[in-house]
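My structure is below; once you've seen it, I'll send some questions.
Apart from one protein chain that is not included, each protein chain of the complex appears where it belongs.
Up next, chain A:
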């Protein structure tokens, strides 16, 4: 079942939590709603569930308009951050609860519960009460309860946020496995970019209630549509340098006296733009070949990566470098980047101008030039 959102808007008093979102979630797809807290991703999920009703716009499940339909009639399954299991019921009865509400005959219901419990691997815990389970187990029960009535759509509201780091990784893979095994359409809300990028077929990035970009995960990372998308994704975060035009193809980096030359391009009518440089795309080079240079003010090695912070004027730039390099704090260092790895943004609108592995860069150029 495809889920279609049409100009979906939600206002609370004066604030617009969700601002005119239009998109389609395809059948069997796992879509992540990603964004910082307060960006409207959870509200969007609540609108999909029917627990909130939108102030404007429509929601379609397949061809059916469900905008004003109540949650209990939508045929959805939902998993919450704090699991929301019924504390007074055993695991078996928790999973069976939606079936009981549908008045499914008990024998049949128990059989369906057993099937679901096997799928999420908790069939040995059916007699326990939720309080006697670990966080991971509770979340498995919650998933089983959400899926047992064979919903058309599965909604997950930050389901991993209450779990510890290792369990989170494990449950992340589990959710993906279960989702694909059942073949259900799923929407997954998270503020964790790694989670979103690893689990989903498609990521919808939101900020201030507005859908910023929707793409396959890798594509969103490689080709951010605007400054927000570029800065939200990536760890360590992307570097931004603001460039001002001086003459022809020479630009000065704002906050420092360094200038750099860019190859001539059609769209360089802009007086100023922002250049986004991913730390992992930068590499050290001899002084004269560098795009810019600065003093290393900080160095740290985490696992296999060595991160340096470079000071050029008032600006700092982060770069991931070869751990075997003999750089030390206080050294001068020059960095370079392959031209196609640079992302260019309009500093006024925040929109992408070009860069990265741009196939349709030209089209973008015409639009913005």
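The rule we apply is simple: contacts are C-beta pairs under 8 Å (C-beta built on N, C-alpha and C of every residue); 3 or more make two chains touch, one makes a residue touch a chain; residues count from 1.
Basically, contacts and distances are computed from a predicted model.
A single chain of the complex does not appear, and UniProt lists its protein name as "Carbohydrate ABC transporter membrane protein 2 (CUT1 family)", one of "NADH-quinone oxidoreductase subunit NuoB", "Carbohydrate ABC transporter membrane protein 2 (CUT1 family)", "Fe-S-cluster-containing hydrogenase subunit" or "Heme/copper-type cytochrome/quinol oxidase subunit 3".
When the omitted chain is restored, the residue from A:1, A:71, A:114 or A:307 that touches it is A:71.
Between the chain not shown and the residues A:9, A:49, A:90 or A:208, the one that touches is A:49. Considering the full assembly, A:84 is the residue among A:1, A:56 or A:84 that touches the omitted chain.
The chain not displayed touches chain A at residues 49-51, 70-72, 76-78, 80-82, 84-89, 97-98, 101-102, 145-146, 149.
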